[in-house]
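Sharing a structure with you now.
The complex is shown incomplete by one protein chain, all other protein chains being positioned as in the whole.
Here the chain labels run A and B in written order, and each chain numbers its own residues starting at 1.
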Amino acid sequence: MTHLLEVQDLVVKFGLRSGDLTALNGINFTLNPGERMGLVGESGAGKSVAGFSIINLISRPGFIASGRVLFEGEEISAYPLEQMRGIRGNRISMIFQDPMMTLNPVLTIGTQMVETIQAHNQVSAAHAREIALEKLQKVYISSPGKRLGQYPHELSGGMRQRVVIAISLLTNPSLIIADEPTTALDVTIQAEVMALLLELCKHEHMGLILITHDLGVVSQVTEKIAVMYAGRIVEQGPTTDIVTNPRHPYTKGLIQALPQGGSGRGRLHQIPGMMPNLTSIPPGCAFHPRCEQAMDICRRETPRLFGDAEHSGLVACHLYSQSR
Amino acid sequence: MRLWKQFRGSYFLYSFLHDPVAMGSFIILTLLTLSAFGAPVIAPHDPYDTTTINIMDSEIPPMWMENGDQNFSLGTDAQGRDMLSTMLYGMRISLIIGVGATFLQAVIGIVLGLIAGYKGGKIDNFLMRMADVQLSFSTLMVAIFLSAIFQAIFGVAAFESMAVPFLVLVIGIAEWPQYARTVRASVLAEKKKEYVEAARVMGLPANRIMWRHILPNTMSPILVLSTVQVAHAIMSEAALSFLGLGMPITKPSLGSLINSGFDYIFSGSWWITMFPGFLLVLLILVINLLGDWVQDVLNPKLYKG
Partner (left out) sequence: MTDSKSLVRISNVVKHFDISGGFLDRISFSGGMPALTTTTVKAINDVSLDIAQGEILSVVGESGCGKSTLGRTVLGLYPPTSGEIAFRGQRIDNLSPKEMLPYRRKMQMVFQDPYASLNPRMTVRQILEEPTHFHFPELSGSQVQDKVAEVMRQVGVDPAWAGRFPHEFSGGQRQRISIARALMVDPEFIVADEPISALDVSIQAQILNLIMDCQERFGLTYMFITHDLSVVEHISTRVAVMYLGTLCELADKKSLYGDPQHPYSRALLSAIPKLGAKGFAHIRLKGEVPTPIHLPTGCVFHTRCPFVEERCRREIPKLLTRPNGSQAACHALEEGQI
């Protein structure tokens, strides 16, 4: 079976006046059809860059320096712009954090949906409208007919995000990339929208890459997780394993820093320091200055992602390679 | 010292050094300003000293043409004054009036804009309506009106000696609404920010918040506006002088020089109008180009903190 998505050694750099900055330093992962994956990390880790570069949406000064992205067997990272247009919004859809990045404030919902459909399919406007209505119903929007005539500002934040999800479904894509889709929403609305996304992915057999910093949401929605730090994947594996039994010190620290992470009363466990600026990534393992268990080798050698027979996941940490 | 270091490493300086138009304009503007204010030193003749002016020297063409004179490199005007010297002194007057009027507008406009923006309500309404009224009077109309009255009351001679402050006043008062509106818009945006709320929670008085906290954060739009307004003020003064309402012929600015030479274009002495004309265009052009660059550099959307 061909993987739905294969990212091989992807390196993305930003060309600034002071030199090239490496935002993504060789990431690898695969996704099977209908599989849901979470890309987790804090700001500056490179997870959004990863999401954008899959569909080659990185604009100058960013560029893909090396590596490949294979979608349904085709190397889309090498596609010219015209061909890429046939993939984006068509077979791979993207959902952004701010619905207003997708929705044009001066066009009605209906206009935008019909436009999207007709951009990828030769159908009449009336037929396109029917498809739009059907998708709005799929996302449980009340009175969909009325909504088609409304403008984005007339809808609430949660509804807008649902419309964005509906738009992403219009072309029956095989993969959805969602970049922090519910971070800006209230807790109850977030639960609704994420539950909806989960249901749709299962029902329509779509793959999902969920980019977020929220470990709670990721654990409820995804089947596997990749944890990113300073442009690299430091741990990846099945969601349940990673959440209940994290191995990499950063993942452990993240989970323990959560108020529900089990520190009980009193002080929260905190990871000292901050994620390094991309201009000054420490040598060796990028996490070593903040790691309580750093060893001498961590300062010199960058650990590679590897797995062993006991665990189904991979981890990039000398603690585990030592014990081999 | 820190400030200098900050400046050296800043995007502002970097962008400047990499933008040939900006650097070129800045160099030209500096040269023009230095020559204008160094006029008493570098000008070959003194156009205000009537004893050195000989009517027999009038309308001599520039030195590279036939009938030209080495003494008068760009020729002379209808009264026998050396073009080059008169242009240098004239540019000095244009710059003084341009910068002076802009300064006056800025002071009035910033104060009123700050108060209107911060206080809001009736005060805001009142000040903005006053600004609207001011804007509906064109600068030229006001200048014509006021200068006619002035000359009627005090006589032409008094007008001539007071011409520079008079023009600074007229142009300054005519254009304060530009500053007021810009500053008010900035203040309205800054007022919502949390550091202003923090200052209010701290109990700081309104005046202090306006001047010490908000005003420094409105400097970017003020700077951009100022470059435009200086150019605009110089143009306004030139226009007024061209119409005969500005600088008198005895103390000419570039505009009045252009005016005085106008009648002579068709009789062949084109240089009396053309040279001051070119100089005026060059001056305004470099100010505008520099202003464009400042606007791009300070545009928060184009550059990040």
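Keep in mind that, in the parts below, a contact is a pair of C-beta atoms (placed from the backbone, for glycine too) under 8 Å apart; a residue touches a chain by one contact, two chains touch by 3 or more.
A quick note: this is a predicted structure, and the numbers were derived from the prediction, not measured.
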Inset, instruction - Out of A:Gly149, A:Gly216 or A:Gly307, point to the residue that touches the absent chain in the complete complex. - result: A:Gly216
Legend entry - Option touching the unshown chain, where A:Val11, A:Leu107 or A:Val243 are the choices: A:Val243
Legend entry - Option touching the unshown chain, where B:Tyr195, B:Phe262 or B:Phe278 are the choices: B:Tyr195
Legend entry - Hidden partner interface residues of chain B, rising order: 2, 193-195, 197-205, 213, 216-217, 305
Inset, instruction - Name every residue on chain A in touch with the hidden partner chain. - result: 42-43, 142, 156-159, 186-192, 194-195, 198, 213-217, 219-220, 240, 243-244, 253-255, 257-261, 265, 267-271, 274-275
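Operating definition for what follows: only the chains that are shown with their structure count from here on.
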Inset, instruction - List the centre-to-centre spacing of chain A and chain B in whole Å, with centres computed as mean CA coordinates. - result: 54
